[in-house]
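Of the protein chains in this complex, one is absent; all others appear in place.
Order of writing sets the chain letters: A, B and C. Residues in each chain are counted from 1.
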Amino acid sequence: MNNNHTFEVCIIGGGVIGLSIAYYLAREGVKAAVFEKDVTASKASSAAAGMLGAHSELSGSPQYREFALSSQAEYTSLAEELYELTGIDIELVNKGMLKLAASEKELHDLKRQVLLHNSLSLLSAQETSEMEPYLSKETLGGLYIPGDGHVEPQKLAAAFKRAAVSMGTEIFEHTSVLSIDEQKNRLVTDRGSFSFRKLVIAGGVWSGLFTQKLGISETFYPVKGECFSVMPPAKVLTKTIFYDECYLVPKRDGRIVVGATMVPNDWNTDVSAGGISFLAEKLKAVFPELAACPIRTFWAGLRPQNTRKMPLITEHPENRNLLIAAGHYRNGILLAPGTGQYIRDLILEVPGRKHAEDFCLKKNVGVQA
Amino acid sequence: MNNNHTFEVCIIGGGVIGLSIAYYLAREGVKAAVFEKDVTASKASSAAAGMLGAHSELSGSPQYREFALSSQAEYTSLAEELYELTGIDIELVNKGMLKLAASEKELHDLKRQVLLHNSLSLLSAQETSEMEPYLSKETLGGLYIPGDGHVEPQKLAAAFKRAAVSMGTEIFEHTSVLSIDEQKNRLVTDRGSFSFRKLVIAGGVWSGLFTQKLGISETFYPVKGECFSVMPPAKVLTKTIFYDECYLVPKRDGRIVVGATMVPNDWNTDVSAGGISFLAEKLKAVFPELAACPIRTFWAGLRPQNTRKMPLITEHPENRNLLIAAGHYRNGILLAPGTGQYIRDLILEVPGRKHAEDFCLKKNVGVQA
Amino acid sequence: MNNNHTFEVCIIGGGVIGLSIAYYLAREGVKAAVFEKDVTASKASSAAAGMLGAHSELSGSPQYREFALSSQAEYTSLAEELYELTGIDIELVNKGMLKLAASEKELHDLKRQVLLHNSLSLLSAQETSEMEPYLSKETLGGLYIPGDGHVEPQKLAAAFKRAAVSMGTEIFEHTSVLSIDEQKNRLVTDRGSFSFRKLVIAGGVWSGLFTQKLGISETFYPVKGECFSVMPPAKVLTKTIFYDECYLVPKRDGRIVVGATMVPNDWNTDVSAGGISFLAEKLKAVFPELAACPIRTFWAGLRPQNTRKMPLITEHPENRNLLIAAGHYRNGILLAPGTGQYIRDLILEVPGRKHAEDFCLKKNVGVQA
Partner (left out) sequence: MNNNHTFEVCIIGGGVIGLSIAYYLAREGVKAAVFEKDVTASKASSAAAGMLGAHSELSGSPQYREFALSSQAEYTSLAEELYELTGIDIELVNKGMLKLAASEKELHDLKRQVLLHNSLSLLSAQETSEMEPYLSKETLGGLYIPGDGHVEPQKLAAAFKRAAVSMGTEIFEHTSVLSIDEQKNRLVTDRGSFSFRKLVIAGGVWSGLFTQKLGISETFYPVKGECFSVMPPAKVLTKTIFYDECYLVPKRDGRIVVGATMVPNDWNTDVSAGGISFLAEKLKAVFPELAACPIRTFWAGLRPQNTRKMPLITEHPENRNLLIAAGHYRNGILLAPGTGQYIRDLILEVPGRKHAEDFCLKKNVGVQA
């Protein structure tokens, strides 16, 4: 490889966030280079269950919720576009989510949620049972949220990648970024040096290595999530189930993904016997018969959390050539299209975008003295 | 399990043929039981590349070709039906097949094929290169056959199974059929006895164990086919390629399946180093750059061949309660819908069907003295 | 393959029992043929944890216990022989077993066991903790049984096989036995016919298919056992642990095998989420820290149980050319050498052996009217 290459945009990180950015840029004719230390979508992106829980899972400012809802809404057309461009079906399912109360306290919380959103109504245990006949008779009722579906994250990443590459994006796998020279707009990797006009850090939980170099005082840390999948002999579940901080996602191929534990600051992706046991007990509580179904496989991923507990999707406060899109925690898949479009707009300096909507992050980014 | 169960139809064999029969029967309200000695679709059905080569691959009587063409034509609506019923996309691709001449002799054969089918025309090496830009410049030209696409066999089998089960079919896995009492319409398995009105043998290469018991003098034997898949970084191939008895099938997820060797009478499903090497050399000859692409996995399956070298899809010549659907050799996926419909019609005694169209087999089935 | 072959001994079943018989016969110059419907050692033999629990696990007649102890004692020299002949180390470990009381009732049972065997003595909770420092402080005490070690069953089977083949044994994989003609000493398989002087049925839980044909009124059924393995970062366990019907076996490569559930009459080898959870809870109860260790893999096997609940290792009561070695349930690995030697002696008509020691089975074998 030559010693110096120039790209309009360099993106650090080949997960679903980095690939989404590359995809939306490529659609505008901007050819980016993506640098990935391992292979694309091999970390959190391929471990996610793929829930699009804009209604059910998010808290935060109204702007943040609005951003999440618009990212979710993007999926219908995105699924079609990606299928057209690549032949890959990202397996979008739009059957809604059933949020079950595991305790009187949770029932109380659900009731409050109903008061806030007059489009929702609380369901009795009887009513939830009618919705999902295999549901345990012991549940206390729940909330049905029609809008929250799911996709298949590995297919989403593969489709973003294939589409982006076919439109000119270059992807450098097994390539570590060693240093950033922000004065010269230059990047040193273990495969050579690269010049850029704009640089985006989209390195998931590893983003801290680079934000630190750029003087941003934000710390990233992993919250490991362990999962397993079961394969029931027939279709026994239609909606995503949310129960006692765990979820059951019925995939198009018949698998049900059961997740996920929360293990902060654990950087390896081993799955513990105790972790599987914890999830299996939850499964047994809501769908007793599913606990007898064959387990297919288990895995873990590292959710990229940061100290501020909000994704950082913004320009560097002092250098507009440096951008960051990281800290998506549990919502990387949900927010991938929105993040890709938002960073594209910042890079292309779409009028109105960067000031009006740069809600979530800019003002909070600390710069180290 | 009880000692005696009664089913309208019992089907021996849970491959794609047995599952197709169960599916088409279930659609008419006929609940069948499927007996599978291992797990469903675990043998040839899951090893197939899924080509639908009705135009390119078949020789035989006009009736047989017509049967194959009508089975192929069925796929468009079947893919939709199965998606509706199960959510499983069988990944039907209809981009046609390019049959390349590997030698002057093959070029001559292709020319003859053109003469017979005035809808086809021979392409020069230049023209094939324009169709598939990564094709080697060394090829001698070829034939483009628009109708021959492919599906994903494991998804086809999974969809047939899930749809059939949801409509009442019962599937007994890990269940061997030990004996057939054709007088009493009774089946003994290692999980108990079963009564039937009609019995269908759809046991792939293992069908001989049962046809023998029923006095049919047909011998079945395996022709092992070894395959591997490569994953190019970008889409380099759109059509199925047929070259020197081997094929390259570009799957929807980006894999290219390269197959297959021909090893008669080998009952194991190991893949040899020499087998992979043989296929890799073919790949290199037509798509030199693909030989450098990462290999994903390799596998082998046993094509069910019989001595008469024609599928046996018919009633027993002396007992209309016994049917057979076996010996599909290289064309099990192609003929699965047609076979399922045809056996359904024989069982339901659809007028005109059994006499007029029972072309391929009835008259040829020998009965042992 | 030719239509007729003659072997001194034909063995149905290529599990660890059939391979042990072939091995001990081959050492005496008797070349056997082994018929295996799948591949060798692919069922219960490769799922076993490999415990040699002659002291800890067996109940039954004194003769049966004596037989088990002598089979266990055989392992020391067998491990050396097999290593010499094949280079395969069967990973014999002789560090003893610690049987822990999970309840006052179990403690009482252990005390009774101590009274019967004055070589053993009961250990307090304190003493067991000193033996295994990571043990939970909550246990009630236990029994230390020095003689009960373990081997690696897959390596045992591979070594038996390679040694037997090198001495002339022929192994037919993917070969099903269809019928037995006991008058003509002839076997029909789906790969041709074979003549024998002696026939041994060693088909594990599938033995019933053949004993039935020979008029023996014994029913075999599976008791599925699910297992998983964890890999602690360092060596935390030296002895096999037996606790509340479950065991923990510390393997030479650092894995700890945790097993096993008891699921009667389940013929598939799927592992359920509930099964793993059940075992993980046991693990947590005795070694709390191990529940946090990474799980490596999970699997299940079918223990071959029979109605009489005793292995059947004997000649047919009416035809000395037919022998059976099946029904080893939880003790197939423990009893493999003893069974191989005993069947060898019956076949070679070693004086004194067949009358004096044919304890366990002959008199009990029912012959169907």
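In this section, contacts are C-beta pairs under 8 Å (C-beta built on N, C-alpha and C of every residue); 3 or more make two chains touch, one makes a residue touch a chain.
Bear in mind the structure is a predicted one, so any value in this text is a computation, not a measurement.
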| item | value |
| --- | --- |
| Selected from B:Val114, B:Leu214 or B:Ile276 as touching the chain missing from the view | B:Ile276 |
| Of A:Gly208, A:Pro232 or A:Pro337, the residue in touch with the unshown chain | A:Gly208 |
| Per the touch definition above, residue among C:Thr6, C:Ser77, C:Ser166 or C:Ser179 touching the missing chain | C:Ser166 |
| Of A:Glu80, A:Asp190 or A:Glu289, the one touching the omitted chain in the full complex | A:Asp190 |
| For chain A, residues in touch with the removed chain | 1, 39, 173-176, 178, 190-191, 206, 208-209, 267-268 |
| Residues of chain C (touch criterion as defined above) contacting the omitted chain | 86-89, 93, 155, 158, 162, 165-166, 233-235, 252-254 |
| Interface with the unshown chain - residue positions in chain B | 228, 230, 258, 268, 270-274, 276-277, 279-281, 283-284, 290-295, 298 |
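Just so we're on the same page, only the chains that are shown with their structure count from here on.
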| item | value |
| --- | --- |
| Turn needed to bring chain A onto chain B - CA fit, degrees, nearest 5 | 180 |
| Computed distance of Cα centres, chain C from chain A, in Å | 48 |
| Interchain centroid distance [CA atoms averaged], chain B/chain C, Å | 40 |
| Multi-chain contact sites of chain B, meaning residues that touch two or more partners | none |
